[in-house]
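With one protein chain withheld, the remaining protein chains of the complex are depicted in position.
Each chain gets a letter, A, B and C, in the order it is written, and its residues are counted from 1.
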Amino acid sequence: MVEFLFGYFSVVIVIVSVLVVTSRNPVHSVLWMLLLFFHIAGVYLLLNAEFLAATQVIVYAGAILVLFLFTIMLLDLREEIRLGPFTGGWPAALAIALAVLITVVAGIWGLKPAYIGPWGIKEIQTETHTKALGKVLFTEYLVPFEIASVVLLVAIVGAVVLAKKKLKT
Amino acid sequence: MIPLHWYLWLGSVVFCIGMAGFLMRRNIIIMFLSIELMLNGVNINLVALSHYMQDLRGQVLTLMVIAVAAAEAAVGLAIVIALFRNRPTVHVDEITEMKG
Amino acid sequence: MEYVLWIPLLPLIAFWVNILLGKGVLRGQAHWPSVLAVGGSMVLAVRVLFDVIHGQTMNQDIYTWILSDNFRVSVGFLIDQLTAVMLIVVTTVSFLVHVYSIGYMHGDKGYPRYFAYLSLFTFSMLMLVMSNNFLQLYFGWEAVGLCSYLLIGYWYEKRSASDAGKKAFIVNRFGDFGFGLGVILIFVTFGSLHYMPVFERAPEFISRTVNIYGLEVNLITLIALLLFCGAVGKSAQLPLHVWLPDAMEGPTPVSALIHAATMVTAGVFMVARCSPIYDLSPTAMAVVAVVGGVTALFAATIALVQNDIKRVIAYSTISQLGYMFLACGVGAYSAGIFHLYTHAYFKALLFLCAGSVMHAMAGELDMQKMGGLKRYMPVTYWTMLVASLSISGIPGLAGFFSKDEILFSAYAAGGVGRVVWVLGTLAALLTAFYSFRLIYLTFHGEFRGTEEQRHHLHESPPVMTVPLILLCIGAVGAGWVGIPEILGGKNHFGEFLSPVLRHPHYEVSHAEEWMTMALSVTVAVVGIVVATVFYIKDTSIPVRLARRFPFIYRVLWNKYYVDEFYNLIVVRPTLFVANSIIEGFTDRKVIEGIVNGLPAFVGWLGAQMRKVQNGVLQHYGMIMATGVFVILALLLVKVLGG
Partner (left out) sequence: MEVGYPVLSVIIFVPIVGGALMTLIPRYMEGLLKVVALVITLATFVLSLPLFTHFDKSTHMMQFVERKEWISQFGIQYYVGVDGISVLLILLSAITGILCVLISWNAIREKVKEFYIAILLIEGAMIGVFASLDFFLFYIFWEAMLIPMYLIIGVWGGPRRVYAAIKFFLYTLIGSVLMLVGIIVLYKKAGTFNVLQMHDLHLPYRVQMWLFWAFLAAFAVKVPMWPVHTWLPDAHTEAPTAGSVILAAILIKMGAYGFLRFMLPILPDATKDMIPLLMGLSVVAIIYGAVVCLAQTDLKRLIAYSSVSHMGFVTLGIFALNQQGLEGGILQMINHGIVTGALFLCVGIVYERTHSRQIADYGGLASVMPVYAGFFMLFTLASIGLPGLNGFIGEFLILLGAFKAKTLAAVLAATGIIIGAAYMLWLYQRVFFNEVNEKIRNLEPMEFKEAITLLILAIFVLWIGVYPNTFLSFMHPSVSHLLEQIQRATPEAAVAVNMTTEPQGIIGLLGSSGGL
């Protein structure tokens, strides 16, 4: 069952990913992306990370993609679409990406964790996933968490400033 | 039980497709999407490792990545808007003002 | 004898007074400090002479000049017979020239400067002759050279004058190059630069040789020859004589003092002073004698055809200096000094007379435009005639005794001496000829100048003629202190100098001595007679001769093309190397090329690198991805390999 689900998710994820980067129309890309995120959330579920799965759907699909869509709508891109979607050097880019892929895949072959942490399935089940993650996040990683919040704040302010500012030509 | 490296392969494939997209596309919005793709590839790996190593730190890191991705998308798209207002193009190979 | 300190000091004070006050305060009275100072020095010099005659000599350091480890050299005075003679020569001639200059330089705009230089020269010359060590000698040597430079270029706005001054200095530097090395070699050899220890220890090194690139050279000979280089430069001997004729650009009293009587004889003085060294090296002696003899004849031949009155006398000076070296070269140092001493008077007189003539002719130097001046300037004429007779070697006058002694010594010395004796005798013939050519062209015949010049002709004022007369007395009587025994004299001069200068005794019969004397008198008379025939009886002969032998005439007229030769082999190549090779190529192209090339290369590299950064995001991304790939691949290889 798990293997089947994993196979389904994997196939869809790969196909959709390819469609995301190859679609001529950005709106289509965004929509493919939406589909992709749901499937990734599925993979997270397979990995017992239900909180992350939820976050994935809410933040990525709900927030970020909407942002993308708004932007695309805001810009008048009809003309752009008719032009060639790829840069001149796309074969080289593809080759490099493939080369990296092959290297990484080869490197990953037979990888096994050399270290087992304290949060096995049982521990998480007794604690519940969200609570366990919260414990780690708010104790061990409190400072990074706070920093992340500052980063988000700065990003909000920056986005507002940038988007509002009239640039002089 | 699915072996760990299957997940890792999946993440790597997503990452590399994202990378290929980033390098190949001219449209800056799709390039941003590609970056998101790459981040998601990484996220898959992080979560997979977290699961197999029985350590939640990977998932914490994933959360951070999502936060940063959100910030990045916000700022990046704001820049795109500002840029587009200035020069009506989203094709990066036409935007080379910052070259050295 | 502490008072000797004042002999050089007085002119030095006069120099400073004139430099500091001359322009602002003294102006037309600027001669007073100088004349008084030199006069004072002269009086003291006479006192020194008497002290020395009474057997008092002195060798005393004043203070340590330079001290470095074992190198110690002082400023000090050596007063002996040789110094005393030189002091008399320098101070008397200098004094008379100072007095003469009052008239000659009257109204010149650089009057104080002139006297300052003259005093500085006197100081330097006195330091030179009074020195008790080689380095102070070198100091004086260079300082008189400086004064010579300054005074030759005295009328500096005239291009030829400033050129001549520069030439004199630089040509002298060539000689001093050897001289300086000689001084250093002396120190390295003897560990001292003071005369006495060096001369005392010189015989110890007589058979020492040094190896110069495989060539074994006797050390003493090497030292002697290096020192002689300086003498060749300073005393204008072949091949460094070229500066002296040009030096005539300076004021005529300067030519008399510096370029006839004193400075140019410094070389002779130096050789005589170093006679203990030269005596040890027959090779060096032979070189000195031959250089002297050849120069004597060489310069005399040039003097035959020159028309510039001062240049004729200048070549005559070179020739006479050749005699002095000839004498030193055959070991007759006292004869050389004797000639130095008599020559100082008659040659200074010749120059001052020439100056007097120029004064009358408003600066005209060309003898072809003179003639018949006898009528207008009798004092100048008669004094100059006496000087010419003296230089020609007419018996009874100063020049006769000294020149005869030289020629006799050369003859008696045998060997090389015989050769140079022949050269000297020939030169004596020419000397008589050109001296009287000068007299005849200038004072006899018809005036050949312009009417304006004729109108201007006059005898010089007493301030100029009195020194002429006084020098004339010297030109006549200076030789009487050295009348040879064969003429019933005692040769007091030679005897007086004998404690310092070895007096050779010759195994030669009286007959031979009479023979040489008769010969030199004969050639002098012949020279005068020929000159009379050429320039009084039949003035067409010289012209016909010049036509008949155009090549010889041209060579002599152009002074054997020595200047041109030096220009071709020294001056032009040096300037070529400087301009074209070093400045134009090595420095600007090679070194600067490398120096500027390196940054240029780095810049080029940067420009190339900049092209990578073309602003296209994908390119950056691709480079990054490639980097990622490379790193991953390396890691992979490492993991698989290890």
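Please note the rule applied: contacts are C-beta pairs under 8 Å (C-beta built on N, C-alpha and C of every residue); 3 or more make two chains touch, one makes a residue touch a chain.
Keep in mind the model is a prediction, meaning the values are calculated, not measured.
Every shown chain touched by the omitted chain in the complete complex is listed here: C.
The residue from C:I53, C:V188 or C:I623 that touches the chain not shown here is C:V188.
Across the entire complex, the residue among C:S162, C:N307 or C:T532 in touch with the chain not shown is C:S162. Contact with the omitted chain, checked across C:P8, C:G76 or C:G180, is made by C:G180. When you scan C:T64, C:Q368 or C:S498 for touch with the missing chain, the hit is C:T64. Listed here are the chain C residues that touch the chain not shown: 19, 23, 63-71, 135, 138-139, 141-143, 146, 149, 153, 156-159, 161-163, 165-166, 169-170, 173-174, 177, 180-181, 184-185, 187-188, 574-575, 577-579, 582-584, 586-587, 591-592, 595, 599.
Throughout what follows, only the chains that are shown with their structure count from here on.
Looking at A-B and B-C side by side, the one with more C-beta contacts is A-B.
Chain geometry summary: the mean Cα position of chain A and that of chain C are 101 Å apart. Work out the mean CA point of chain A and of chain B, and you get 6 Å between them. Centroids built from CA atoms put chain C at 95 Å from chain B. Shared interface positions of chain A, defined as residues touching 2 or more other chains, are 87, 89, 93, 96-97, 100, 104. Looking at chain C, residues 616, 618, 621-622, 625 sit in touch with two or more other chains. Here chain A touches chain B in the complex through residues 2-3, 6, 10, 13-14, 17-18, 20-23, 26, 29-30, 33, 36-37, 40, 43-44, 46-49, 51-52, 55-56, 59-60, 63-64, 67-68, 71-72, 74-77, 80, 83-90, 93-94, 96-98, 100-101, 104-105, 108-113, 115-121, 123-124, 132-133, 136-137, 140-141, 144-145, 148-149, 151-152, 154-156, 158-163, 165-167, 169, going by the rule given at the top.
Against chain A, the residues of chain B that register as touching in their complex are 1-2, 4-10, 12-21, 23-27, 29-30, 32-34, 36-37, 40, 43-44, 47-57, 59-60, 62-64, 66-75, 77-82, 84-86, 88-91, 93. Against chain C, the residues of chain A that register as touching in their complex are 87, 89, 92-93, 96-97, 99-100, 103-104, 106-107.
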